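What follows is a single structure, written as structure tokens, with notes after it.
Apart from one protein chain that is not included, each protein chain of the complex appears where it belongs.
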Amino acid sequence: MTEAARRLGPQGGADLVLKDVVSGYGAISVVQGVSVNVRPGEIVALLGKNGMGKTTTLKTILGMVALRGGSIAVDGTSVSGLSPSKLTALGLGYAPQEQPLFQDLSIRDNLRLAVASDAKLSQALERVFDYFPFLKDRLKQPAGTLSGGEQKMLILARALMLRPRLLLIDEISEGLQPSVIDKIASVLLNQRATSGVSILIVEQNLDFALKVADRWAVLKLGEIDDEGPAAPDARARVLQHLSV
Amino acid sequence: MRLSRLAPLVAATVAVAALWVAPLFLDPFAVNVLTRSMIYAVLAVTVDLLWGFMGILTFGQAAFFGVGAYAAAMMLGRFGGAPEWIAAALGVAVAASTLLGLAVGWLSFYHRSTALYASVISLVFPIVVTQLIYSGGELTGSSSGLVGFDVLPFEPAGFFRLAAMVLVAVTLAAWVFVRSDAGRALVAVRDNDARCAYLGLNPKRLQILMTTVLAGVAGLAGFMFANASGVVAPENAGFLFGTELVIWVALGGRGTLLGPVVGTVAIDYLAANLSGNLPFLWQLLLGATFVAVIILLPGGLAELASRVVGWLPSRRAEGFAPTLRARASLPASRDYADPLLKVSGLAKSYGSLTVLENIDLEVRPGELVSLVGPNGAGKTTLMRCLSDGTEPIKGEIAIDGSSTAGLTPNRIVALGIGRKFQVASVFESLTVADCLLLARASHDGLSPVGRAQALSLPQAAIDVMRMTGLDRMLASPVHLLSHGQKQALELSMVVALEPRMILLDEPTAGLTKAERTTIGTVLRTLTGELGIAAVLVEHDLDFVRQISSRIVVLHQGRLVLDGTVDEVVNSETVKTIYSGGGHD
């Protein structure tokens, strides 16, 4: 057991169930009836090309896009209508893709915004330093001055600050070098192993997704097109959906 | 049809007749107060046109009114009330306010100006005018204003009738104008001035023109006020009076013309009667009502009335639809060998963030070029650079040999480029027919007095509408259309421009399979048969593969591949990019 794991202790992951979820913006329903289940401690990858509704699905779970149909439940209780602040208090961590950091704020302030009170800050900081030691020496640096890979690690670190029971991760691997992707994969797997967190990742990077996930689902035009376990044949099967 | 065109005229005639005899039945106090109220109502009409119809919240009409009033008072005070000098005073009052209106309009509206900035100017302007009046010494009477100048030789009843006739005339003219084809453009600018520009219209010029003309009308009202009241004071030009006008229009019901007229007359008359007894309570009541109306009833008392009565003349105009007619298209006599679009060495960055780098691209007539690439590859930025020459870029973009550098979107449309946005950019408050009418406005113009009976569109635009059923929905308000219908409407509007090249940003996003197929067929017809060039940003690669003549792959701001469909589909680079690697 690593040092990080000892501090976190076992706490168990949440059970997330999406049933026939419909949501979107304005007149457009981008998500048109998606059903996905992430069981406690499971990692599920939501795959698919751009514009197919993956990010919107995450935002709907988070309460940032209104649910128009279907249901979303965590541990059997409906969470639709809850604000993001209520959901984070319930143990939901989020690593967004678009404009994910406050570029002009320091690394410390970016991390600080993830916890509700400063009382737990130093403890939470120590936990994420175990995963990403480079952050420790650069706390005062503006987040925007980090390299692309470092920024992604900061986003993940921030999502881990409040010991989430459910993590939603949006294209964390985008534009990263293989070494950084490996690092992120190992952090996710480690966190799952030690805290039992359930994780839903949205990905375009197939290799990364299949490496960390237990199961995958391909989203196409707002619906689940195909799904299956992360078995050896998965890569070829998913690629059929993603190729030009 | 004839009847409804005559109805406003009949109503106006009845109103004039009624108001003509009204002084016989009113006591002198009421005649005096109502004369003032009706002059204010003329101002309310101008505020309503600017704010209710065009979305420009203005406090500045008071200043134009004050300028007109002071110009008249100063002229009449100096030269006396001989008929020729009264005419001259009228001319100077209107001319001075019109010229100032032009200056204020020019200052307020420019490419990328915001609605808030226009409001800021409209706030500063009356303050400046008031202070100039204060500093005018004998010329303007400073804080005590001007009195004792000669006026029109009318009895109070005469001024009442003059004010009534001007009010009816101005209201009728405004009524006819907002219901004409050109009036639709006012609402279009408010709804979506970007779409107006991308239809080749110049929204800023329309805003400046309206500001200028309505400043002149306010000056006319000022002239009448100076004559009817025989006194002008700095408050008549002030910011506070400007806010009162807005309050009256808001309470009456913005965007209804009659609401503000009735609201202004009613509130000003009530104020004159009540404020003597309970001045503060009256203001308190008015302020509280105003806050409540803004929050709960943005349509004002007119909205309340229309809910109660269930009808209002303004609602009836929506059913109007012209007949659809095909027009002869321009012959496609293009030399297909020369590139229509030529991009060389294009680079674009936001601060230190480079979004596009070293892009070279040529598109010929009849080609359908698809731009693909992951999120953040720079596709939408490229589209923006192509359609707006004021975007700061490095490199060169030329359309048919002429550079687009510095050209605003409407001038690029004039070069033959039509742009369809990702989220359907249409006019939510208008009907389908009105949207198409505006799309043709840069070619055919718009009537400022009536409605065109026929809507003649290029055959290709009609085809798009037929395929999507829009041709049977001409009278439908756009906000009731489905998402797919809005996308089709926007495409029809762009095609109606008769462009030589169309830029399309994800035209199929959020559409059903059937709708996608339709759009695909339309695009193939436009490019294959009419020789129009098309550049398409698209995520749905199946769709891209079916319709493109060429595919261009962007990745991290660079053009990594430009080839035929087969070349791109079989490229290892593309596979790497789309399976997530591709970082270099």
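The letters A and B name the chains in turn, as written, and every chain counts its residues from 1.
In this section, a contact is a pair of C-beta atoms (placed from the backbone, for glycine too) under 8 Å apart; a residue touches a chain by one contact, two chains touch by 3 or more.
In this section, contacts and distances are computed from a predicted model.
UniProt lists the omitted chain of the complex under the protein name "Branched-chain amino acid ABC transporter permease" (options: "Sulfate adenylyltransferase subunit 2", "Zinc carboxypeptidase", "SusD family protein" or "Branched-chain amino acid ABC transporter permease").
The chain that is not drawn here is touched, among residues A:L16, A:A114 or A:L135, by A:A114.
Annotation: of A:I43, A:I72, A:L87 or A:L154, A:L87 touches the absent chain (contact as defined above). The hidden chain makes contact, of the residues B:L281, B:A326, B:A414 or B:V449, with B:L281. Set against the missing chain, the residues A:K54, A:R158, A:K183 or A:R215 yield one that touches it, A:R158. Remark: the residues of subunit B touching the chain excluded from display are 57, 107, 110, 112-117, 119-121, 123-124, 127-128, 131-132, 134-135, 239-240, 243, 246-247, 250, 280-281, 283-284, 286-288, 290-291, 294-295, 298. Residues of subunit A that touch the chain left out of view are 59, 62, 64, 83-85, 87-89, 92, 94, 96, 99-105, 109, 112-114, 116-118, 158.
Note that only the chains that are shown with their structure count from here on.
Distance between chain centres (mean CA atoms), subunit A to subunit B: 43 Å.
Every residue of subunit A that touches subunit B in the complex is listed here, in rising order: 24, 26-30, 49-52, 97, 171, 173-178, 203-209, 221, 239, 242-244.
By the touch rule above, subunit B contacts subunit A in their complex via residues 372, 374-376, 423, 482-483, 486, 506, 509-510, 513, 539-541, 544-545, 556, 568-569, 574-575, 578-581, 583.
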